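Sharing a structure with you now.
Every protein chain but one is kept in place in this view of the complex.
As written, the chains take the letters A and B, and residue 1 is the first residue of each chain.
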Amino acid sequence: MNAKSDVIIIGGGLMGLSTALHLGRRGIKAVVLEKASPGRHASGVNAGGLRQLNRHIAEIPLTVAAAEIWKNIRELVDDDCDVVLNGQVRVAESDAQLQKLQARVDAVKAQGYQHEQIIDSETLYRLVPRLVGGCVGALYNPDDGSARPFHAATAFRHKAIALGAEIRSGVEVLAIEESNDGWKLDTNQGVFSAANVVNCAGAWANCFAAMLGESVPLTPKAPTLMVTERLPPFLDLTVGAEGYQLSFKQMQNGTVIIGGAHLAKLDFEREQSVIDFATLKTSAQTVTRFFPHMAQVRIVRSWAGIEGFMPDNIPVIGKSAKAAGIFHAFGFSAHGFQLSPIVGRILSELILDGKTDLPIEPFDIRRFNESES
Amino acid sequence: MPVFRRLEEADIRWVEIQIDGQTTQAREGDSVAAALLAAGLRSCRTSPISGAPRAPFCMMGVCYECLVEVDGIPNRQSCQITVQEGMQIRRQIGTAKGYR
Partner (left out) sequence: MERHELIVIGGGPSGLAAATTAANAGIECLLIDEQANPGGQIYRAVGTIPEQRASLLGPDYNYGRKLVDQFNQSSASYLPGTTLWNLNSQREIGILRDGQASLISADRIIIATGAMERPVPFPGWTLPGVMSAGAGQILLKSSGLVPAQGVVLAGVGPLLLLLAWQYLHAGVKIHAILDMSPSGNIWRALPHLPGALLAHHYILKGLRYQMQLKMAGVKFFSGVTEFHAVGGDLLEAVEFTHRGGRKRIDTHLLLSHFGVIPDSHLSRCAGCDHTWDANQLCWRPVADKWGNSSVDGIAIVGDGSGIGGAVAARHAGRIAGFEAARALGRMDEKQRDDAAREDQGWMRDDLRVRPFLEARFHPPAELLSAPPDETVVCRCEEINAGAIRTAIHAGHKDANQVKFLTRCGMGPCQGRQCDNAVSQIVARELGDKKMISGGYRIRPPIRPLTIEQLAALDEGADPK
């Protein structure tokens, strides 16, 4: 086949679907090429954290803008994506840790943002009554929360389709070349061409960037999540801890999702991850440290999603440095879920207006060239 | 009236267990699920989703319908646990209200 469109998006994860959706809102029908099925990897199986708390300073303008969209996500995708906004805390066990978190709040405030605050231990135990005794306080954002990622990916997909996007599953991009009126993509399902191409290929994004001669130091990794049996409700907030790899929350169905970027062993070529229980042992110890009542709770499943990590743990977002009409959004380093609605908007603006109001300079792909020279 | 009865066999050795606080006898070597059925119980828990009663189904550890509380620990597969003298077994009833 030989199909022509205005915009081709490589990758049917949340970033790609969100970009297709935002383009659709402005009357542009994008084609999304997904090599497996939409939301198959990190987008569909992540922890669903809607976290502004403790992000890289460069991401703050984006995360705050994204939070506004999540608050009224139904207006964007006609579905609530099971969003729950009960707050997130990052617990401190010592005064030294709390001081570090206070310095963080001061730095954020200096940028003009008010969404992070320090709470004392009394407030903390009111919010998280089952937390182990002895914690001195926490970093807190009452507006954070979570959503169900596969539901979100599904809702974004349905809305993108309703606005005219076409989602093609099982299409793998093999090569790209410039043509008279844009770009020609050679795939296992024929040739696709478009004036603009967006690289939202997640852990596989570097393969595509390399085809354009702008390869980046992206590392595919597979962070693990565990889920427990259903428990009576005991926790409304998402809990992290300073100095520990912990992300801990109870879903509305009663199950508890335990994350914290503990890595599985990844066979990237075969797209298979092997859960590393010796590593998850540490995760289980962290859980029993902060929530001793969880000791006899059963873990019923663990899984890992394949995600692209950058050396500085912030993504690449923006125009290609090498080729006109090429755009990138990848390398979210396991915290892209919350950003997805705003990243789609930014890309649609870059494609249609040539610019965006949000500060994306820190995410420029050229930052890696400069460090090399 | 119980749905199951025991075959009359010689040399049966009994152990005493408690089901929902009531003392009863089980046969040595019985699984907890078998002991519950032999004691005439027709269901062992309610579904945490709808609250509908459930009972052991497969007896070989694959269906997870026979979950009960054993010696204070909930959600144990009663078909996979052998009765012990003095074992405290509780049916898991009414948990549905606890979930949102």
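Rule of thumb we're sticking to: contacts are C-beta pairs under 8 Å (C-beta built on N, C-alpha and C of every residue); 3 or more make two chains touch, one makes a residue touch a chain.
Only a predicted model underlies this, so the values are computations on that prediction, with no experimental measurement involved.
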{"item": "Selected from A:37, A:111, A:215 or A:369 as touching the chain missing from the view", "value": "A:37"}
{"item": "Selected residue (touches chain absent from view) among A:72, A:114, A:215 or A:288", "value": "A:288"}
{"item": "Residue in contact with the excluded chain [from A:22, A:35 or A:151]", "value": "A:151"}
{"item": "For chain B, residues in touch with the removed chain", "value": "1-7, 9-11, 27, 29-31, 34, 37-38, 42-43, 47, 49-50, 52-65, 67, 75, 79-80, 82"}
{"item": "Positions on chain A where the hidden chain makes contact", "value": "37, 39, 44-45, 150-151, 154, 157-158, 169, 227-229, 253, 272, 274-275, 277-278, 280-281, 283-285, 287-288, 294-303"}
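Simple rule for what comes next: only the chains that are shown with their structure count from here on.
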{"item": "Averaged-CA centre spacing for the pair chain B and chain A, given as whole angstrom", "value": "45"}
{"item": "Contact set on chain B toward chain A in their complex", "value": "48, 73, 75, 95, 98-100"}
{"item": "Chain B-touching residues of chain A, taken from the complex the two chains share", "value": "229-230, 232-233, 252-254, 296, 298"}
